[in-house]
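All protein chains but one are shown at their positions in the complex.
This part shows chain A:
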Amino acid sequence: MLGRTLREVSAALKQGQITPTELCQKCLSLIKKTKFLNAYITVSEEVALKQAEESEKRYKQGHSLGDLDGIPVAVKDNFSTAGIETTCASNMLKGYVPPYNATVVQKLLDQGALLMGKTNLDEFAMGALGSDTGGSTRNPAAHCGLVGLKPSYGLVSRHGLIPLVNSMDVPGILTRCVDDAAIVLGVLAGHDPKDSTTIQDPVKPFMLSSLTDVSKLCVGIPKEYLTPELSSEIRSLWSKAANLFESEGAKVIEVSLPHTSYSIVCYHVLCTSEVASNMARFDGLEYGHRCDIDVSTEAMYAATRREGFNDVVRGRILSGNFFLLKENYENYFVKAQKVRRLIANDFVNVFNSGVDVLLTPTTLSEAVPYTEFIKEDNRTRSAQDDIFTQAVNMAGLPAVSVPTALSHQGLPIGLQFIGRAFCDQQLLTVAKWFEKQVQFPVIQIQELMDNCSSVFENEKLASVSLKQ
């Protein structure tokens, strides 16, 4: 049951093949078995079971709230959850229990979803994994064989999402299939009076038609995304996908996004500046960590922030403040904004030339082992990780990573589709067609759990190696 899609589980719940409580308990048991993976920061077992109980009542009375009623969900630990600790994986927010729910969390709960807990992340989501600032939904999705959707900026409320870069952050959706992503997007999308950057126009429900004919479709292949660092395996998968579209009658053309190479450095300036600003509120006064030093307010600030933030966060705060200094503002921040505009215009030009969607890799390679992963410092790592995903955030466009194939090593590889702003539905329709063609293998949870059990027995060993 845990390996199935949202739609399948929803149907099973409606038909009474499984109850929300049984489903919830299965999930909780899997979470416990995979604890060594450190996937969750907080597991909200009691809350989830209580929600399951209520959901069960609704099903019994025939008053189900819809497709999401009784469906277990996890939320990244940078979304505010009322009554549940929200830490951003930072010492700074250790023990911080928000008094309110993020709009997207509230919308899920209003539909009867069960909140299993809060998932792990880099401190303040400055690296990988549900919100997407530079690729943090699409990259993990590609590595895990999931669909990872980054909606258009302004389509989904950021209220309650603890910000990294306000102008690029978007709540992301991770699901097993494109249809599921569309269902969740349908629930989450729309104007939020609490977020002034959400669009005013009413959003229609996302019903994906099954595309049968792609002959009227124009797919763009950005030549700048063919970089030397791209693994040959992904490169060949990417061409296969292009050929697939062409062979089915779609028009596939090479396009140019000339300012792509400036994206990462531009992102660095804009991101660190917003980070420096957004982190100014963590002063230990109103909430979160506070040091013991009380000789003066300034000394308290300094010690609190030193203790509360890790090196990566501190480094970004320092660079960001440097870029915002009066003497540097024009040379760095304003220039980066201009470059951002050029990057966004690249996409506008391509879409205006008749391209409907862009097809690109999501990541340079399949997931690397932890020991490889930690060899590079955070900056290099994010520069590599976000190379194909980042520009989309600069431009505010929707993009989705679709699991495409398994590598020779048996690890998932995803490809990315990028769509026009606010044409999320069109994008997902294309993604759905592609998903159907590639027939990515269904994840075998039972097998996984058995594997886990063997690892579980060696948990001590596993934990040690993970904490190196």
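Criterion: contacts are C-beta pairs under 8 Å (C-beta built on N, C-alpha and C of every residue); 3 or more make two chains touch, one makes a residue touch a chain; residues count from 1.
Going forward, contacts and distances are computed from a predicted model.
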Protein that the absent chain corresponds to, by UniProt name, given "IBH1-like N-terminal domain-containing protein", "Alpha-1,3-glucosyltransferase", "Glutamyl-tRNA(Gln) amidotransferase subunit B, mitochondrial" or "Collectrin": "Glutamyl-tRNA(Gln) amidotransferase subunit B, mitochondrial"
Per the touch definition above, residue among A:Ser277, A:Asn310, A:Gln384 or A:Ser407 touching the missing chain: A:Ser277
Candidate in contact with the missing chain, chosen from A:Leu324, A:Leu406 or A:Cys423: A:Leu324
Contact partner of the left-out chain, one of A:Thr21, A:Thr197, A:Asn349 or A:Gln384: A:Thr197
Residue touching the undisplayed chain, where the options are A:His159, A:Arg176 or A:His289: A:His159
Missing-chain contacts mapped onto chain A: 79-80, 88, 93, 96, 98-100, 102, 158-163, 165-167, 193-197, 200, 273-274, 276-277, 279-283, 285-287, 297-298, 301, 321, 324-326, 329, 333
